[in-house]
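With one protein chain held back, the other chains of the complex are shown just where they sit.
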Amino acid sequence: MAGLSSRSGAQPLPLVIAPGILVLAAVTALVLAVPFLASEYWVNAIIVPFLILALAGLGLNLLTGFAGQLSLGSGAFMMVGAYATYALQLRVPGLPLPVALLLAGLLAGAAGLLFGLPARRIKGFYLIVSTLAAQFFFEWLFLKVPWFYNGNPSATIALPHGLSVFGLSAENPHGRYWLTLGTVALLTLLSANLVRGQTGRTWTAVRDMDAAAAVVGVQTRSAKLQAFFVSSFVLGIAGALWAFCYLGSASVQSFGLARSYQILFIIILGGLGTIRGAFLGAAFVSLLPLILDWLFQHLLSGHVDEGLRQNIQKAIFGLLIIGFLIKEPEGLARLLACLFAGPSGGRPRRRNLRDLNQETKP
Amino acid sequence: MSLFLETLIGGVLAGTLYALVAIGFVLIYKASGVFNYAQGSLLLFGALTFVSLKETGVPIAAALAVTAGLLIVTAVAIERFLLRPLTNRGPLTLFMATLGLSYLVEGVAQGLMGSRVRALDLGIEDLPLFLGDIMISRFDLVAAGVAVVLVVALALLFHRTRIGIQLRGVADDTRAALSLGIDIHRIWQIVWAVAGLVGLVAGLLWGARQGVQFSLSLVVLKALPVLIIGGFTSIAGAIVGGIVVGAGESLAETYVGPFLGGGITSWFAYGLALAFLLVRPAGLLGERPIERV
Partner (left out) sequence: MSDTILELTDVTLAFKGLTAINGLSFSVRRGEICALIGPNGAGKSSLLNILNGVYRPQSGTIVFEGERFHRMEPLKAARRGIGRSFQNNALFSGMSVLDNVIVGLSRRARASLVEEALRLPRARAQEAAFRERARAVLRLLDLESRAGTAVGTLPYGIQKKVELARALVAEPSLLLLDEPLAGMNAREKDEIAALIERLNRELALTIVLIEHDLGIVLRLAHHVVVLDYGRKLADGPPDSIRNDPDVIAAYIGAGPAALAA
């Protein structure tokens, strides 16, 4: 985990790394053992979606957590990735899956770039409008133009044979798991490299103070567009996995505004501006409904109707978002770091991201 | 020609409702620098409370009073438990907090009062009115009238009362206002309450037209492009922006929609707003601030 830690204050304290390596080893062992330990239900319904949500969270975190550009259009870019993968697999026979995913990611990246263009001039929540525009436009486009769903009367997209590569097929749970895991691990590694290098520094500089960044020679405009592109690339691939490795058949509703909110909540709760934050947030978002279900069953003996349960869940999410923003803006990532360092506080509070300080003015 | 005028007038009248929602944003933004994404949820909360009270047989006036009281209490609570702990934090953090607030308010409101669609009858008959051969919705006309009255009332509030003058002071220069001993927390509470009440009016008008239901909270998404077009800092801008969006939307749907397969109202306003962002980011009537380094 230490290797994935974010950029600031990377002090090589042996004390910090030791548990880091332990965690990494434990996570690796767990990840490899999952298909043998977990039931089919857990793999299908919890672990695979968790991994994909973590990937989507990572994608958004690159843009919002690292580069400071808020987006409510994550769903839109996932949608582009999913529909592009569908079109490529359907209309280009013999195109290998990795190539299709790569192209879909590039198309999603291009969409992100396009709707990120106003970021060259505007900041803060003005950008929300641009990203929401992406959300509504693509919902409309993929619903109104039958070419995108091959004229299917239910306007859904589904691949006849699912995704498959290297003998791994999304037809069976093990194949789904390895396919998802492989993709997520690879993209996480590449993102970590970017974030640790000059690209990540540039993004963080833009996030912390873009006026000063320009003064010291950072090309702030292209840095923002770059962040939009990379973020949407990752989100696009996450969208393709969501459609074909998890849902099986997807529609515009699978990537609606609620999805965009969910991805944002993942990184707020998990930790803005860290890579592990996306994973922690996704784990939390995946597990909370299960915990609530369990509580309702045991405390209220199951007498809660679905609508009420959803509203309670919604209120709890709202409360948690507010609570985290007030008490722990660095999210679960930091809470966990404190836990490892012990109550005495083994390392100083490193202020990764106290705030998204961006000015609100255009 | 009459189709054009009819579409235009219908759009303008609908736009006054957008404007009403947008005004709530502008008030809060000016006084506390917060972009309140929960404005739509508060509007739903108000309308839902009113309908629920009315359904249990509470007279309209009493239901209105209780709902208004509840909105004021909510505003005070929001100031105390959300704004105050987040003082001096970045605007995006505050924005995200209001996104959380919208989930909280929606979850609580619908959890307590149910998610089904409720009919709301305000006693305004929606008979079409004819001006020559142009048909106008009487309901839209009443709604627009209410909006105008409300705007005049707000203008009086801000220009004639002590609170209003203090509020403008806070909006212009928070630090100076603080040093003059203005209780900023009280100002925030008042502004959020006023915004809540404006939202209630908008929610009732809107709810009477399409039923009180979850989708009411989505008017927040309509108000956003209105704000971009009109400018975040100007109430007049919110009104102009609302009318531009309302009219533009209905004209576009009638004249451009058929060529694109229809349903373009979902994003037309956003397209318009994007064009504004690229050409005139401060909006029609907003101030372009000087960036300090």
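To keep things simple, chains are lettered A and B as they appear, and every chain counts its residues starting from 1.
Quick note on the criterion: a contact is a pair of C-beta atoms (placed from the backbone, for glycine too) under 8 Å apart; a residue touches a chain by one contact, two chains touch by 3 or more.
Because the structure is a prediction, the values reported are computed rather than measured.
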Missing-chain contact among A:218, A:240 or A:315 belongs to A:218
Full-complex touch with the removed chain, picking from A:152, A:172 or A:193, is A:193
Missing-chain contact among A:230, A:252 or A:333 belongs to A:230
Where chain A meets the chain that is not shown, the residues are 7-12, 190-191, 193-194, 197-199, 201-202, 204-205, 207-209, 211-220, 226, 230, 273, 348, 350-354, 357
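The working rule: only the chains that are shown with their structure count from here on.
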Cα centroid separation, chain A vs chain B, in Å, comes to 31
Counting only contacts in the complex, chain A reaches chain B at residues 68, 70, 117-118, 121-122, 124-126, 128-130, 132-133, 136-137, 139-140, 143-145, 211-212, 215, 257, 261, 264, 268, 307-308, 311-322, 325-326, 329, 354-362
Contacts from chain B onto chain A in the complex sit at residues 33, 35, 81-82, 85-86, 89-93, 95-97, 99-108, 110-111, 114-115, 221, 224-225, 228, 260-264, 266-267, 270-271, 273-274, 277-278, 281-282, 288-289, 291, 293
